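All protein chains of the complex are present and in place, except for one that has been dropped.
== chain A ==
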Amino acid sequence: MKNIYNSFNNNSKQRTVHFHPDVSTQILNKRSPLEKLELIQNTITNGILANNSIILNIKPENKIGNNNNNNSKSIFKLPSNNLNESRQFAMCLKLISMLIENLKNKKITTKRDLYYQDVSLFENQSNVDKLINSICKSLGFNNLEIGAVAAQKGLCFGNIDIIDISNNDMKSFNIKDGCFLIPRINSNFKIIIKHPIDYILIVEKDSIFQLICDPLKMSNNLIITGKGFPDNNTKMFLNLLSKQYPQIPIYGFADIDPHGLNIMKQYKDGGDLNNCFMVHEMDQFHCQNLKLLDLLSNLHFLKTFDCLDFSLIDYQISFKLIESEFDDNDNNSIENEKFRNQLQRTMFFGKKAEIDLIKSNDDNKSNNKTDLIQFIDERIKISNGYEKN
């Protein structure tokens, strides 16, 4: 059986292994990830055994802000004079064999685990991430389908049940047990909040999350953090919550700097899906109800927080962010204005602030935890009053 996919050139004794979906999906459309990967592995090993030189053609990972390089390819040759190229080739082969092993055993691992299986070869985590990303894009699968996923990192604090509708599997969580890692979910999951709550609070940073998860003071609320940039799982969790409980207000609490605002924007509009792993069309990650807690207006933020100078990078992010934010004319004009207002003020003042530490008015450094919870309560009241105006 002649296979165009493994184009074989007799003259130069070269085999080109195309990862590119334009080639692979046409021929291998119906094949499973395992079959595709095995075919690639076989082609490579057969090529090596036959003493042919091999060209590996992988669709590269899109770089952020540069979506026009879809046509460029990254090509690794074997043998090669270039050490880096050979290493890339070896890494790719190793990853494919590990993925095949996992798929055979129906095992899903984290990308971190894959890295630890051969640290000396992969050198650092980002090499693994990039390759997995490229393989996913080239073959047209998402990372769950090829069995290598990011470790979940979203945390949640609240009394909720999470039900997988497809098999009625239920996980139950209670605030008495502290916060929990948001389990891997998909759009078929249902989330049940077990008793009435006042609001859902999205916190940028883990450190703040840990401070305010207090079963006594925060029992009427649900708190979520994605520990910095949220992963798709956390965003989808919030998306499901906001769809199933549209009446519960959702507030975002982030550092007063462009990074914090950018992270809140990720929750709000779901982030740029073109730069994510392959995702299914029905998956949704946005949460338009998210309201940013207004920390700058009506407040001498100077006196409340420790202020730091804006760096050049902060300005560069701000210049970009302030333009991107308002391209879409949705109905959230007040929220858009709040985002813009906060960005403008930080740029104008040239200052940013981290909100880990709220300065108390009296010098007796009292319990920072209580301060922070009180502060958030106040800001939410002011936010509500602002809406009424």
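Here, contacts are C-beta pairs under 8 Å (C-beta built on N, C-alpha and C of every residue); 3 or more make two chains touch, one makes a residue touch a chain; residues count from 1.
Here, contacts and distances are computed from a predicted model.
Participant: There's a gap in the complex where one chain should be. From "Exoribonuclease phosphorolytic domain-containing protein", "Cell division cycle 20", "WD repeat-containing protein" or "Intraflagellar transport protein 80 homolog", what does UniProt name that chain?
Facilitator: "WD repeat-containing protein"
Participant: Out of A:N42, A:Q344 or A:N384, which touches the unshown chain?
Facilitator: Considering all chains, including the one not shown, the answer is A:Q344.
Participant: Quick one: say which of A:A90, A:I163, A:I248 or A:I322 touches the chain that got left out.
Facilitator: The one listed residue touching the chain not shown is A:I322.
Participant: In terms of residues, what is the contact footprint of the unshown chain on chain A?
Facilitator: 297-300, 302-303, 306-307, 309-310, 312, 315-316, 318-319, 322-323, 326, 337, 340-341, 343-345, 347-351, 382, 389
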